[in-house]
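Of the protein chains in this complex, one is absent; all others appear in place.
Our next item is chain A:
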Amino acid sequence: MISVSGLTKTFGRTRALDGLDLAVQPGEVHGFLGPNGAGKSTTIRVLLGLLRADAGEVRLLGGDPWKDAVELHRRLAYVPGDVTLWPALSGGEVIDLLGRLRGGLNRTRKNDLIERFALDPRKKGRAYSKGNRQKVALVAALASDVELLLLDEPTSGLDPLMEAVFTECVAEARGQGRTILLSSHILAEVEKLCDRVSIVRDGRTVETGTLAELRHLTRTSISAELAAPPGDMDGVHNLRVDGTRVSFEVDGDRLDEALRHLLARGVLSLTSRPPTLEELFMRHYRSTPDHDGYGESREEPVR
């Protein structure tokens, strides 16, 4: 569906993309994760043929997104992260217009989506809030019969109720066999929806794989109450000892060793938590000086 390798794009002196790789398989929901400014939107805009790649291979639906833009766009729908509407056009008009320009839209599904998203299609573009503008673009995209959905932070501005509706809609779209590229900086959303994830940082893909695969790469959080103080433990992270209570994180390949150490002291209670994507995410950003904020939260006690 999408294959990108070594994609580079510079704007003046800023290097927005620096050898980015991305592979999206047919029928999957692919999470495209990264903080603001990591290059997610730039990548999507290259995929749409709005920006020209400086270097690298980009294929979309078997075509070249720059040269075959018009043909490819009949087969995809796009929701920008920041939707701006024409002030004098009503939401319903924009939905119909975008659908028709893509080559048709499913009327029943459109009406159903308008109802589920609780959107008033008669309001003029200038009168919508950010969340409602987002809904207009979402309805227009989801009501189109297209193979590929490119969604750039589509839930920004939606309230939790509408986020739940969005989650349902994405699941339905997957059920209909469509492919979805979902860019986001909200980890819970991606964890809930995505089959596979690519994590970008500073214009480069730093991790890619299924959630299960990515979890292998990361640490399990353990907290336990022991019969005796744990003493020294090697090879664990963020160790906190409070008398006989202990909590730490441990890499996958050291898990066995750490558990043996605990068992030797006598275990009264134990909770283990699989790594969340959040933790994975934090680890990747902790190393860059620009993202000090992320690193600090790592030092919070693990409960």
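Keep in mind that, in the parts below, a contact is a pair of C-beta atoms (placed from the backbone, for glycine too) under 8 Å apart; a residue touches a chain by one contact, two chains touch by 3 or more; residues count from 1.
Definition applied: contacts and distances are computed from a predicted model.
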TODO: Given the options "Spore maturation protein", "Exporter of polyketide antibiotics", "Fe-S oxidoreductase" or "Acyl-CoA dehydrogenase", say which is the protein name UniProt records for the missing chain.
DONE: "Exporter of polyketide antibiotics"
Open item on the list: From the list A:50, A:118, A:164 or A:188, pick the residue that touches the absent chain.
Closed with: A:50
Task: Residue among A:100, A:240 or A:273 that touches the chain left out of view - done: A:100
Task: Touching residue (missing chain; options A:55, A:127, A:161 or A:188) - done: A:127
TODO: Kindly note down the residues of chain A that lie in touch with the hidden chain.
DONE: 45, 48-52, 69-71, 73-74, 76-78, 80, 82-90, 92-98, 100-103, 121-124, 126-127, 130, 137, 150
